[in-house]
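To start, the structure under review is shown below, and the notes come after it.
Just one protein chain is left out here, and the rest sit where they should.
Letters A, B and C name the chains as they come in the text, with residue numbers starting at 1 for each one.
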Amino acid sequence: MTKVKKHTWRSKLHEIIYEADTPLGKIFDVVLLILILLSVILVMLESVKSIDLEYHKVLYIGEWIITVFFTLEYILRIITVKKPFRYIFSFYGIIDFISTIPLYLSYIFLGTSYLLTVRAFRLLRIFRILKITRYVGEANKLKTALKHSRPKILIFLFTVLIIAIIAGTLMYLIEGEESGFTSIPRSIYWAIVTLTTVGYGDIAPAGPLGQFIAAILMIMGYGIIAVPTGIVSAEYAMDKEDTVHTNTQVCSNCNEKAHDDKAKYCHSCSEVLNYLDL
Amino acid sequence: MTKVKKHTWRSKLHEIIYEADTPLGKIFDVVLLILILLSVILVMLESVKSIDLEYHKVLYIGEWIITVFFTLEYILRIITVKKPFRYIFSFYGIIDFISTIPLYLSYIFLGTSYLLTVRAFRLLRIFRILKITRYVGEANKLKTALKHSRPKILIFLFTVLIIAIIAGTLMYLIEGEESGFTSIPRSIYWAIVTLTTVGYGDIAPAGPLGQFIAAILMIMGYGIIAVPTGIVSAEYAMDKEDTVHTNTQVCSNCNEKAHDDKAKYCHSCSEVLNYLDL
Amino acid sequence: MTKVKKHTWRSKLHEIIYEADTPLGKIFDVVLLILILLSVILVMLESVKSIDLEYHKVLYIGEWIITVFFTLEYILRIITVKKPFRYIFSFYGIIDFISTIPLYLSYIFLGTSYLLTVRAFRLLRIFRILKITRYVGEANKLKTALKHSRPKILIFLFTVLIIAIIAGTLMYLIEGEESGFTSIPRSIYWAIVTLTTVGYGDIAPAGPLGQFIAAILMIMGYGIIAVPTGIVSAEYAMDKEDTVHTNTQVCSNCNEKAHDDKAKYCHSCSEVLNYLDL
Partner (left out) sequence: MTKVKKHTWRSKLHEIIYEADTPLGKIFDVVLLILILLSVILVMLESVKSIDLEYHKVLYIGEWIITVFFTLEYILRIITVKKPFRYIFSFYGIIDFISTIPLYLSYIFLGTSYLLTVRAFRLLRIFRILKITRYVGEANKLKTALKHSRPKILIFLFTVLIIAIIAGTLMYLIEGEESGFTSIPRSIYWAIVTLTTVGYGDIAPAGPLGQFIAAILMIMGYGIIAVPTGIVSAEYAMDKEDTVHTNTQVCSNCNEKAHDDKAKYCHSCSEVLNYLDL
């Protein structure tokens, strides 16, 4: 009992930041979501020259406000978790770090002549969009479906690659440089463009033999698309009866998720889960 | 009984306009269908310059005849329903209004110089095509299937968008302006064109690194297409035993649909359904 | 018994031409298949200028030999069937007629100046390829699967068309003539090219608003493709236990097909089926 009282403010903050069961927790999440979207829109607008020329200052200030907020969020997340390193090196920990650092880095390198590096760092901010995935619960289902059918997906990718390599080499030999097949890697790029039915048309066969092979490749691609569909359909048919965890309880000690709805203690480290209820 | 007699002409009209059980109701519906199709064809032909130059007068007169008929239909629909506002602000009420008003509006604004506005209003007539959906009963099944799988579809759209945003930003950084990647929004547009396997070719990567990332994006798009297919397949497999309502009974009091085939009274407000049978 | 003896040669020919149970019948079918393929290849080669210039005479003679054979086949088919008109106006009767007549017609119109008509008639010969479908038994399964899901397919087509019409009109309004959206029908053509993920790139949106709407249309098309797949998957799952008729018995009296493997008399008109066995 004494253990619980000792870190009340930290556990309260943990509940607000990591969970969405309390009104404050919900407000925090909504504010964060809006800021993420705003931030992504800012990055996009900045890249449009005509907009950047006119509203450069507004975009810059907006960017700093968002960065300061994300910095605070990152620090609070580290403080309120009991095992900070576990969070720092987790997927979301890294994303949170990448979301915060770009502006500082671009500030440091601003004096130097590595303009491209600065630009690259600033664009890193787009990865903030991945912070949103934190709020998409059912994505887990998709993730497990993908995990289950990983061997099948790998074989599918592997088959696609082998067909693309062989078809690309054949076309390199047949079509030659006039039609755009200047090297084997470029021909393989064309084969993937064709096999996936994208078909840019930047490289296209000109001779009858090349067109014949291209036609075969297209029909193969048109048929092969059935394979991933069949895999996912079968996977979905199996997973239909699975249930989704609706609570957002996250253990403040070990970051374990997916607790039972009625759970009071973490099923992984026996830490108390709901301090605010006590 | 007196209640029924009092509004015989209105209820008869209601049966003709809103339903298709009586011979007159069927004739009304067929005439309406033909007029809708004619109207849509007129709008299309008008936009073809060579045709508009030669047959402008014919198209104009035809348009007025159809508009007058639709105006009458709209007024009759309001009169014969007991709760007109419920109809006016329903989906089909709004569509019916939009289908009727454009010509009048374009007539009002004709004197002014807002030519583009007039053109836009006239093109609104194309939405008449949506009036046809009234006659497609089984579409409801598709609608419920979509409603059931809404969370899955949202996650799918969300995933597609996140991939497009990140891939677009990467390509903006790598490819630069020469290949057409002039801003992040434009690069995201390219990423969507590629991911959905449309592949216009108006923007296409030129460098080897850009082509490599494009190839990965294509294969992702080629595989991700399996997700909506899997969802719909699973949904269809579940909905197979569902039945479709074949009668066209619509309550003249509350506009409630989907009555049982043998129903004599509205299951929602107990209004008599078939006045003509009495 | 006398009835059977009377038309022995006709029933024997019927067995050879319409069926494939006897050695002669099999040879007849194989010869016909080869001639159909040869004929289609001839039509194709004739259209390639460089080949036509050099081998015109060879192609011309080959064409006449094939036409004479098809003429004989057509006459024999009419003679050996008891109800010739039933055959003449059946699907394959019409195809057989169209496969035979072009060369004669082109010979008749040769003197006239309607060169395009002659060319069109000659190209009609390509429809001979449909004669091949006679030999593809399992296609029936696909046909019944399509028949069962006809209402769903119609709604799907209908939805695609409505989306294409509305999107096309919107783009005609937004993009204007510079980007290729010169009329509504042309814009609808673009919308179909985009929605079906074909994406030629001959017409492509240039402005940001147009590209935004195009992106939405692409994602819709990318998702809607799931609908026909779901329909066919469900249909196939149901039809899995169905069996296919493997014999080629066709009644010489009423052209009825799909007889039981052990049937000796037509299940529709009681005609004797296997004269050669008697």
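Things worth noting here:
To be clear about the criterion, contacts are C-beta pairs under 8 Å (C-beta built on N, C-alpha and C of every residue); 3 or more make two chains touch, one makes a residue touch a chain.
All of these numbers come straight from a predicted model, not from anything done at the bench.
The chain not shown here makes contact, within the complete complex, with A, B, C.
Screening B:Gly25, B:Pro185 or B:Gly201 for touch with the missing chain picks out B:Gly201. Among C:Val31, C:Ile108, C:Ile132 or C:Ile216, only C:Ile132 touches the chain that is left out of the view.
Set against the missing chain, the residues C:Leu13, C:Val43, C:Ile155 or C:Ala215 yield one that touches it, C:Val43.
Touch with the hidden chain on the side of subunit B covers residues 197-201, 229, 233.
Mapped onto subunit C, contacts with the missing chain fall at residues 40, 43-44, 47-49, 119-120, 123, 126-127, 129-130, 132-133, 136, 138-139, 142, 153, 156-157, 160, 185-186, 188-189, 192-193, 195-202, 221, 225, 228-233, 235-237, 240. In the full complex, subunit A touches the hidden chain at residues 151-152, 155, 158-159, 162, 165-166, 169, 172-173, 182-185, 188, 194, 197-201, 204, 208, 211-212, 214-215, 218-219, 221-223, 225-227, 229-231, 233-234, 237-238.
Note that in this section only the chains that are shown with their structure count from here on.
Legend note: the chain whose CA centroid lies nearest the centroid of all displayed protein CA atoms is B.
Between the two copies, subunit A and subunit B, the Cα superposition rotates by 90°, quoted to the nearest 5. Taking each chain's centre as the mean of its C-alpha atoms, the one that lies farthest from the centre of subunit C is A. Here the spacing of subunit A and subunit B, counted between their Cα centres, is 34 Å. Here the CA centre of subunit A is 48 Å from the CA centre of subunit C.
The multi-chain contact residues of subunit B, meaning those touching 2 or more other chains, are 185, 188, 197-201, 221, 225, 229-231, 233, 237.
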